[in-house]
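All protein chains of the complex are present and in place, except for one that has been dropped.
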Amino acid sequence: MLLLTGFEPFDGDTLNPSRDLAFALEGRRVGGWQVHALELPCRFDRAPAVLDAALARLAPSAVLAIGQAGGRAELSFERVAINLVDARIADNGGLRPAEAPVVAGAPAAYFARWPVKAMAAAARAAGVPAAVSYSAGTFVCNQVFFHLMHRLAGPAAALRGGFLHVPWLPAQAARVAGRPSLDQATMQRGLLAALGAAAGLKPEEDPGDGAGRLD
Amino acid sequence: MLLLTGFEPFDGDTLNPSRDLAFALEGRRVGGWQVHALELPCRFDRAPAVLDAALARLAPSAVLAIGQAGGRAELSFERVAINLVDARIADNGGLRPAEAPVVAGAPAAYFARWPVKAMAAAARAAGVPAAVSYSAGTFVCNQVFFHLMHRLAGPAAALRGGFLHVPWLPAQAARVAGRPSLDQATMQRGLLAALGAAAGLKPEEDPGDGAGRLD
Amino acid sequence: MLLLTGFEPFDGDTLNPSRDLAFALEGRRVGGWQVHALELPCRFDRAPAVLDAALARLAPSAVLAIGQAGGRAELSFERVAINLVDARIADNGGLRPAEAPVVAGAPAAYFARWPVKAMAAAARAAGVPAAVSYSAGTFVCNQVFFHLMHRLAGPAAALRGGFLHVPWLPAQAARVAGRPSLDQATMQRGLLAALGAAAGLKPEEDPGDGAGRLD
Partner (left out) sequence: MLLLTGFEPFDGDTLNPSRDLAFALEGRRVGGWQVHALELPCRFDRAPAVLDAALARLAPSAVLAIGQAGGRAELSFERVAINLVDARIADNGGLRPAEAPVVAGAPAAYFARWPVKAMAAAARAAGVPAAVSYSAGTFVCNQVFFHLMHRLAGPAAALRGGFLHVPWLPAQAARVAGRPSLDQATMQRGLLAALGAAAGLKPEEDPGDGAGRLD
């Protein structure tokens, strides 16, 4: 099973394409995985626990957390989760933590545990703007990404997964001047192509990193 | 009748959303107008004549010429056509004219002859990124725009019309890094909203300009 | 004599590099011209009259008006002044005119009356980021530019001149995130190179435009 998480809207918005993307694939088979969709609260104090409960309950073999990155023009397959929380705006619970670790005592960073380059290339080959990104920021998105990678690095070491940042929807970009967006259908086409690329590689074919093999 | 023109692909591309947008509305009624779609060659030596022939044959009451502006993030309702051709790349006939007037002896510029601000606002209200633009460049798009405005300013003074620059499609933006795009369905939704706004105003309600009223 | 105008700071700022650039060259000989610097108020109701008074008093043979375009990365030699005022923010007198002509009954636009391409190329050859721009906006900068071109097109037809938009200074860009700037010394080096290029061409060598020769 593939667990797909998306966030509730935040920062006063009523839209968040990450949640819509996850739930649009709920129950479908993608790349041999059965998809289970989950909404995460955009709250530093709750998101990790909600994710943990789902990991325990569902025992997925892969996890993709999705979040919104307003202002980006393309699907961004994140490669690096850092052990740092530093919020520029308040989350949905009114918290705005500064300069704190995601997990005290954990490593400075984890790499995504699947082939982000092949995934971005597959999305582009499907006609969808996509790239590998080396920073998922320091807000709830990066918190969830780091928390997930910390879990995958531990007892759940067989799992694969990572994080995807998606642009605004056109209706969100229409509120400001000159900002890029992608519609949901295009994002979904890119996501499906990327997941197909990930599923087509065995975990042992995933790229390694300086910390050694991924397993 | 509303004449909608779009360009053939150029600069080695096989796609051009401007043509697809025009032909997607062929035969439909939009804002009380019957739409007629026309493809223009991306050639300095032919585009004006093809447009002229259509104006003579069809006697439209409004004309919107559409062109592609790769790298822009939103629908750009052009306000100013300038009497200048200066090509950075060759057109589809291999021509690359430099520093020439579109129409020798004609004015330096014309303003679009319909309410571009209201049109952009209507597109945004429909959830589609859109803006007014004050430069249509100096390539075939501006040539056609200026040529059209020159025609509308003359014996065809009852006509309304202008020029719309549209972003790349996602499949075009996917070839380069970090560039914006809009899918065709979103562009069409914005175009329909904008044309509805233009049709909802009588020509005498269109904004004037420093050259006097539009008639 | 070359009249160099710059604007006073506006929009709550205490800096405006356009004024500093003009006055840094006050009294110097540049390209065979004696430079006279003038500050223009950033007010729709006063800037044209202040410029007119200087034109009458000084009878310059060339005029370059300079203005600030925050957010641009390079010297922008403007090519097109349009007969339109449409203010997004209030000027220094609290006025915010919308959709009005600069000069009622005047043409829709004028082209700059000197070789903007050669000027931008000379600045770049001197190591200064520079380009030709086809829109000077619709604020006081464009008002002054259009007003000046309208004057040059009339009885003062022997004059040459145009408009230069300059980026923020580093100290202005430092207030926001990720915005470009140029320091004053670099801007001045580019300006001197551009004025040298303009002075090196006789007026009859200046590029023409669709409205015919420049004189």
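A, B and C label the chains in the order they appear, each numbered from 1.
Going forward, contacts are C-beta pairs under 8 Å (C-beta built on N, C-alpha and C of every residue); 3 or more make two chains touch, one makes a residue touch a chain.
Computed from a predicted structure; not experimentally measured.
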item: Partner chains on view for the chain not depicted; value: A, C
item: Sole contact to the chain not displayed, among A:Ala90, A:Ala109 or A:Leu201; value: A:Ala109
item: Residue, one of C:Gly12, C:Gly94 or C:Gly178, that touches the chain absent here; value: C:Gly178
item: Residues belonging to chain C that touch the chain removed from view; value: 72-74, 123-124, 127-131, 169-171, 173-175, 177-183, 185-186
item: Chain not shown, touching residues in chain A; value: 79-80, 82-84, 99, 101-111, 117, 133-135, 137-138, 146, 207-212
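We take it that only the chains that are shown with their structure count from here on.
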item: Length of the line joining the C-alpha centres of chain B and chain C, rounded to whole Å; value: 29
item: Distance between chain centroids, defined by C-alpha means - chain A, chain C (Å); value: 48
